[in-house]
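Take this structure first; my questions come after.
What you see is the complex with one protein chain gone and the rest in place.
Labels run A and B following the written order; every chain starts at residue 1.
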Amino acid sequence: MSTLVLLDLLGIFVFALSGATLAVDKRLDLFGVLMLAGVAAIGGGLLRDVLLGALPPAAIRDGRYLIVPLAAGAIAFVATRHVRRLSAAVRLFDAAGLGLFVATGTTKALALGLGPAGAVAVGTLAGIGGGLLRDVLVGEVPIVLRRELYAVPAVLGGVVVVTGDALDVSSAATAVAGSSVVFVLRMLGLWRDWHAPVAPRPLS
Amino acid sequence: MSTLVLLDLLGIFVFALSGATLAVDKRLDLFGVLMLAGVAAIGGGLLRDVLLGALPPAAIRDGRYLIVPLAAGAIAFVATRHVRRLSAAVRLFDAAGLGLFVATGTTKALALGLGPAGAVAVGTLAGIGGGLLRDVLVGEVPIVLRRELYAVPAVLGGVVVVTGDALDVSSAATAVAGSSVVFVLRMLGLWRDWHAPVAPRPLS
Partner (left out) sequence: MSTLVLLDLLGIFVFALSGATLAVDKRLDLFGVLMLAGVAAIGGGLLRDVLLGALPPAAIRDGRYLIVPLAAGAIAFVATRHVRRLSAAVRLFDAAGLGLFVATGTTKALALGLGPAGAVAVGTLAGIGGGLLRDVLVGEVPIVLRRELYAVPAVLGGVVVVTGDALDVSSAATAVAGSSVVFVLRMLGLWRDWHAPVAPRPLS
C-alpha cells in the first residue's frame, strides 16, 4: 500500500469517527452510526467525483474506502467514551485529513481540466463536504458554516495548489505545500481560537 | 408492460404515498406535496444512477417514473385520510418496493463493474435514498437512521445479491432471493417490533 493511500485511509478513518460520535450523540441506531461514519468519511470524495464526472466515485470502486469507515463506526459505537478521550489526537488527524483531501481534490480537478476557481471550489468541497452532509443528515446547520476556522484553511490550501500548478511546480511539491498550509492554519486556528468573522447583528 | 416494470411502478407509487402524506402532515403546499412524493419515490434511483454515472437517470428518461409519483401525490393530497387508513397495505407494498429497489440497484451496480462492497452500498442507497432525501427536505433526521429495522434488511438483501453473483447463480434468481430476504426481514421486523441497537447513553 502506498504512503498516499495509507494517509488517505487514515484521514477517512478519523473523519468517520467524527460522523459516528455525532450519530451516537444524536441517539441514532447502529445503522445510523455506520451510515454517518461513511457519509462523513467519503462524502467529500463523492461530491468531488460527482462534480468532476469521475463516476463511479473512487470511494465506491475501492472496497477499502467502505470497510474503513464501517470499522471506525463500529469502534465508535462500542467504545464511544474511549474515542472521545482521544479528542486531541482526533483533531490532529482530522486537520491532516482535511489538508490531504483538499490537496488531492484540487489536484484531481486541475488534472480533469477545471480552471483555478473551479479547482479550488471542488478541492474545498472534497475537504469539507463530508462534514456538510454529516451535519445536514442529523438536522444541524453544518458546523463548518458557523464557527471555527475550518473552511478558510481549506480554501487557502486550494489556492496554494492552484498557484503551484500555474507556476509549473511539480504536483507532488504543490500537494505537500497545499496540505501543509491547511494543516498548519487549522491547528493554529484551534490553538489560538481563531474564528471567521460574523456579520454585525442588525439593529432591529 | 413487463412484470418488472409493473412492480417497479407499484413500488414507486407506494414510496410516493409516504412522501406525500409526510408533506401533508408538515403543512406543505400542493407543489411541496407533489415534490416530496417525487423525491421519496425516485430519489433512491436518482442517487443510484448519479453514483453509477448512468446519466441522465432512468427515472427522468421514462415519463412513467414521473407521472406515477405525481398521481400518488395528488391522491394523497385530496384523500389523505383514506390513504392513511390503508397503512397496513402501504407497509406491505413499501417492504416489497424496498426489496425490489435494493435488488435491482445492487444488480445494476454489479453490471456496471462495481465490487461487492460498492454494489451493496449503492443497492442499499437505491432502497433507502428516497426516504433519506424526503426526511432531510422537511428538516427531520431520517427515520431510517433512527428506528425500526429498515436499512438492515436492505443491506442483507444486497449481500444476498452479491453472494449469488459471486457464485454464478442466475441474476433473476439472485434478484428474487435478495428482494425476498429484504421483504421477509422487513415484515418480520415490523411484526415483532425489532429495532437496530442504539449505543448506550453516556454517563454524563
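Just so it is clear, contacts are C-beta pairs under 8 Å (C-beta built on N, C-alpha and C of every residue); 3 or more make two chains touch, one makes a residue touch a chain.
Note that the structure is predicted; figures quoted are calculated from it, not measured.
Chemist: Have a look at B:L28, B:A72 or B:V182 and name the one touching the chain we're not showing.
Modeler: If we include the chain that is not displayed, B:L28 is the one touching it.
Chemist: Residues on chain B that touch the omitted chain in the whole complex?
Modeler: Answer for chain B: residues 23-24, 26-33, 35-36, 38, 46, 50, 53, 55-57, 60-63, 66-67, 77-78, 80-81, 136-139 touch the chain left out.
Chemist: What is the set of chain A residues that contact the non-displayed chain in the whole complex?
Modeler: The missing chain touches chain A at positions 50-53, 55, 109, 112-118, 121-122, 132, 136, 139-142, 144-147, 151-152, 155, 195-199, 201-202.
One rule holds for everything that comes next: only the chains that are shown with their structure count from here on.
Chemist: Could you state the distance in Å from the CA-based centre of chain A to that of chain B?
Modeler: Measuring from centre to centre gives 29 Å for this pair.
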